[in-house]
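All protein chains but one are shown in place.
Here is subunit A:
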Amino acid sequence: MATRAVLQTFERYQKERVAFVTTVAEMAKNPQNIEALQQAGSMALLRPLLLDNVPSIQQSAALALGRLANYSDDLAEAVVQNEILPQLVYSLSEQNRFYKQAAAFCLRAVAKHSPELAQAVIDSGSLDSLVTCLEEFDPGVKEAAAWTLGYIAGHNAELAQQVVDAGAVPLLVLCVQEPELSLKRISASALSDIAKHTPELAQAVVDAGAVAYLAPLVISQDAKLKRQVCCSLSQIAKHSVDLAEVVVGAEIFPKILTCLKFPDEFVKKHAATVVREIVKHTPELAQLVVGNGGVASLVDYVAESSGNNRLPGIMALGYIAAFSETLALSVIAEKALPPLVQAINEETEDHLKSATAWTLGQIGRHTPDHAKAVSDTGVLTTLVSLEGDGASSEDLKTKCRRALKSIIGKLTHLPALDALVHRPLPEGVMKMVLEQAGKVLANDPSGRAQFVHSGGLAAVQQMAEAPGSKLKEAVEIINSCYPEEIVKYYSPSYSQQLLEKLETMAASQTAY
């Protein structure tokens, strides 16, 4: 009987504990309650419940702590300061799978806020236990552990190196092969977080054979999985030529080009990023992409998307066109110029405009045909106005200037140069235009007459007459192509000179 009474007390206490911890866990879901919970001192009360005998209380306590830490980094700091982490880590290796999931969730909630907190999580010895969790049979535990490792490694290179040193990468690669979709997603995102920092880390990921398992997942129909896989492939490929070749060797083309038309916009963006990271290294890789029909998909993508999503597509086109004139010609042949011109006219952000300006410069800089194709779209005036605009950033101005220089330097189409001469251009640009006009006129007799008829010669003379102009030498070269009378006829000061001559003549006559 006495034992019965004793047992009853303990049972009631246990019921209360269970009720308390489940209520706190439910309340912690609501962000409005969290301040009150923190003030009430829930952290200190939940900590001993982590050591409770009853497994469900432990789980709910870990869950509640995780939700609290998830809310803000102050609470996460509080979790670290209350020395809850070592306890979590210790029980992570011993308890059942629900507790492991809850403990891993709590560690993840702490580690995600800042690198210092992630370092604190590592310092409490969690890496080994998390890596052990990755070998568990239950997919929920593996998911939670992989998520935590991904958050830790995502902050900076040192943390990622510590994660790799703990031996997580081969196990994450094993997780990618599991049939559960959410586990695949999380491990792909963890691998991308590891590989994104330095080439050595990316090499470590590749050495574990990740690419061979990630590449076939590109064709899955699940949007989130495709996002993560494309993201990880792009993080691997961006560092060096060898890594890009490894990624290409896993036969992602042309499958990844079909991702550029997937209904989800982030999938499209990440797929374009993969293409960009591969294309930027060598001309052979660019040719491979072009040979697989990459230009068409990129052009369609740039035409359909807007804002920041366009950026990788535009840059990929620029990288392709930069390598050789044949590739630039293939870019032009696929009608890439209209969407690029539309982008540079309509986009509001400066970095997008400078990327587009750079791309246009790379397309137009090879031969006169390329320059003519670019100038026929009428984009040179936009570039000039962007360069002269005070509101543009330095980077945008530099890129516009370089693009103009490279395009005009190859432009031999006289009507286009003519049109430019009539516009109010800044001096540096006008100098380029005039120099180019001089070179073209020297070789083109029929064009000279046209130049005169369209009023170009008159405009050029006026420019030379302007005080303090550095354009005189360029103008003189142009003048040397024409007979003197025509030059004099069109120069504005000639009429003045004639009048002055008349006056001196009249003065000398009256002298007599």
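Heads up, the rule we're going with is that a residue touches a chain if its C-beta (ideal position, glycine included) is under 8 Å from a C-beta of that chain, and two chains touch if they have at least 3 such contacts; residues count from 1.
Quick note on the criterion: contacts and distances are computed from a predicted model.
This complex has a chain not shown, and the name its UniProt record holds, of "Spermatogenesis-associated protein 17", "Centromere protein S", "Glycine cleavage system H protein" or "Trafficking protein particle complex subunit 2-like protein", is "Spermatogenesis-associated protein 17". For the chain missing from the display, the contacting residue among A:G125, A:P170, A:P199 or A:P283 is A:P170, taking the whole complex into account. One of A:S297, A:T359 or A:Q461 touches the chain omitted from the figure, and that residue is A:S297. Annotation: of A:P86, A:P254, A:G307 or A:P492, A:P254 touches the absent chain (contact as defined above). Within the whole complex, the absent chain has one touching residue among A:Q14, A:Q119, A:T132 or A:Q161, and that is A:T132. One chain of the complex is left out; on subunit A, the residues touching it are 131-132, 135-137, 167, 170-171, 173-174, 177, 179, 208-209, 221, 223, 254, 257-258, 260-263, 290-297, 300, 326, 329-330, 333-334.
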